[in-house]
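Handing you a structure now.
Excluded from the complex is one protein chain; the other protein chains are retained at their positions.
Let's look at chain A:
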Amino acid sequence: MTRPTTAHGAPAEDGGAVTAADPATDTPVAATGGRAWWRGAVGRTALVLLLAVLAVALAYWRSGSGVVVSQAVVTGILIGGVYGLVAMGLTLIFGVLDIVNFAHGAFLAVALYVTVEMTGRFGVHPYLALLVAVPVMFLLGAAVQRGILSFSIGQPLENQLLITLGLALLIDNLLLLVFGPNPRSVALPGDSGVEILGAVATVSRLLAFGVALVLAALLYLLLQRTRLGTAIRAVAANDTGAQLVGIDTRRIYMLTFAIGTACAGAAGVLVSPLVTIEPTTGELFNIIAFVVVVLGGMGNVVGALVGGLLIGLTEQLGALYLPGQSPLLAVFVVFVLVLFLRPQGLFGSKA
């Protein structure tokens, strides 16, 4: 994200705000290539806008109805926000700890059940469950990292991968054992349809989308403006180097995993009114979340949000172009294209 390379499909509007994944290389490039960078950014923005117009025009041509297209765009953006929300914690863990965390969906399912219990047993507003779910998931994440995953640091990557996979199965089946297989649901009081540009959306989706934006902003500030964030980025860039300048990398690993898991907790509470809650619900998000993480650039929370929006829109518009196909088909076409043109992800820095 530091050079104005050839044109590609990256949404470049906020490119300037998210360059700093690697602070060491940021300053020199910004100083030497300022004008060229801006030209590249304008060019890319124009390209993205052109692609967006083409995509919508094609959708209109295929469906022949403006209402359907605007509904697809609104739904795509709102679903994309949810995907971004789920992927944010994952991208942090992926980028910093280099762990392919297959238990992310299962952690999300735990938060779903925390919400079910809070609303069902104590009758509180679903969003109040954030106050419980986020700290609980933070502690759970810290315990899992310190108690299980920290022992596999320095060993082959497959070890961690299989540990998280096993953890996911364990959590899924524990939920099945404790809560039984019957589907549960959480209702958001006052959840109704709202009209936007001729399309409709529910309040719960709008709120989930709004909180996804807030959470992305908070994580971004945490990473860019605090000592902890600087340490996390340093460990992500070079853990030996970070250790040499006196950063306790063990602590950073634990905190990062805990923050990532807490994000899954927040996501779980926010999506609870949108899904049918079963022990396997978390699995639904796993594959999409990985696609979003890789698409957006590992470790980049803004990238996760933009990647989520891109995937959400692709899914909805793709269903109009290719009726009768799995939405994942269009998603993976875009995924492969982006990786082909920009292997490090939309907002990833070159390693």
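Basically, contacts are C-beta pairs under 8 Å (C-beta built on N, C-alpha and C of every residue); 3 or more make two chains touch, one makes a residue touch a chain; residues count from 1.
The rule we apply is simple: contacts and distances are computed from a predicted model.
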Protein that the absent chain corresponds to, by UniProt name, given "CidA/LrgA family protein", "Putative GTPase ArgK", "Formate dehydrogenase subunit alpha" or "Branched-chain amino acid transport system substrate-binding protein": "Branched-chain amino acid transport system substrate-binding protein"
Full-complex contact with the absent chain, from A:L207, A:L222, A:L274 or A:L341: A:L274
Residue among A:L131, A:A187 or A:L221 that touches the chain left out of view: A:A187
Contacting the left-out chain in the complete assembly, out of A:Q155, A:N173 or A:T226: A:N173
Absent-chain contact - pick from A:A212, A:I232 or A:M298: A:M298
Positions on chain A contacted by the hidden chain, ascending: 63, 65, 67-68, 71-72, 74-75, 78-79, 82, 94, 98, 100, 102, 157-158, 161, 165, 168-169, 173, 176, 180-183, 185, 187, 193, 199-202, 205, 239, 274-276, 278-280, 283-284, 286-288, 290, 294, 298, 316, 319-320, 323-324, 326-328, 351
